[in-house]
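For this depiction, one protein chain was excluded, whereas all remaining protein chains were kept in their positions.
Moving on, here comes subunit A:
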């Protein structure tokens, strides 16, 4: 069964109502999530969502309308409504929007999946979470939580230019967290977020039960560990924290809609100036950032974005120089670029917008052991606990769950409440060692847009070293 006809009816109705371009997505989504706490299942949800979203371009503005009804009459009504909404924008019109030319595509794509996560018995999945939290509790956690999430999405996309694309994308992931609660503070250790466009095999590889006792012990130890000292030092970041660093201080900064001011009131703009694309130094020569929705199994992977552009890998930063952006067909046309491919929507009821796909750091020449061995005095931090960055994506302060002193090439004492702060390009230009031990980390909770949308993004990253970083900011 497919839904091309309903999508096509919506598109045609929008054109008939005056749109000069229209596209529509029908999506049928199944999600399942479970949480366990202290050895018992806490919440289990199984959700189904089906609907159609149609966008119509009239003058300078998109109009978008979404309905949960997949009948053709409802689709046609939605198409008309989208065009009417777009037309109402003429009261406050801008320059007529154009779309970067793109050949129509007829295609079908599905993500790889060894074990269909929805086919794994609920009892087995529940037992896994229960056992993981029980193991953490037994090892000393005051509070142990475990969770998994599964997304199973079918999409049918039709455009007025002739696109007809269907995709089936399966994503899943999970984790376990141990809390130790002291008199005046709470410490936490968790498996860093592991999510991908993969099957249940991803969750099995996490070994939630096996890792839980270590996490509980580390959380307890953190309660009495010395505070991360304040000052400037050499900072080594673990891979998962570097993934967050990339997400916040590179991924969002290279979103073309932000650069063009389209997100100015909420998410913010970007410190990047398009006139310097191709010449601006973003980081050290070791910094090579790619936009790669073809990365196998990563959370931001797909066959086609939500405008029908085929997935393709390209550089955003090459040898430290800023060379690329995340773009859609409309923003690319404004900027005079010849590529798009980074537009997605959070479900059928939301307008597609520029989103990160997989924005990651290409591997470096070192290993984490080599980086530590080459460091006389510094701090190692990993696993994000708090993240804050300004509306131009420059001034950041991140907190991690755990830190360690690095002295004379060896890992020393555990440090609690490690934080570091800096200015994006200055920080990236100080990167002097980079590991080759890349993992495709996933972020399933990236917020952007109004109305708010949650995006799934991937971030291949490996441990790296940065010099003269301010650490140990406390409240």
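Going forward, a contact is a pair of C-beta atoms (placed from the backbone, for glycine too) under 8 Å apart; a residue touches a chain by one contact, two chains touch by 3 or more; residues count from 1.
Note that in this section contacts and distances are computed from a predicted model.
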item	value
Per UniProt, the name of the complex member that is left out, chosen from "Predicted Zn-dependent protease or its inactivated homolog", "ABC transporter domain-containing protein", "histidine kinase" or "FAD-binding protein"	"Predicted Zn-dependent protease or its inactivated homolog"
Residue of A:130, A:215, A:287 or A:406 in touch with the missing chain, whole complex considered	A:130
Sole contact to the chain not displayed, among A:312, A:374 or A:473	A:473
Residues of subunit A in contact with the chain not shown	34-36, 40-51, 53, 60-68, 81, 84-86, 88-89, 91-95, 97, 121-123, 126-127, 130, 142-143, 147, 179, 181-182, 184-186, 259-266, 269-275, 349-351, 353, 385-392, 394-395, 397, 399, 417, 419, 421-424, 426, 447, 450-452, 470, 473-475
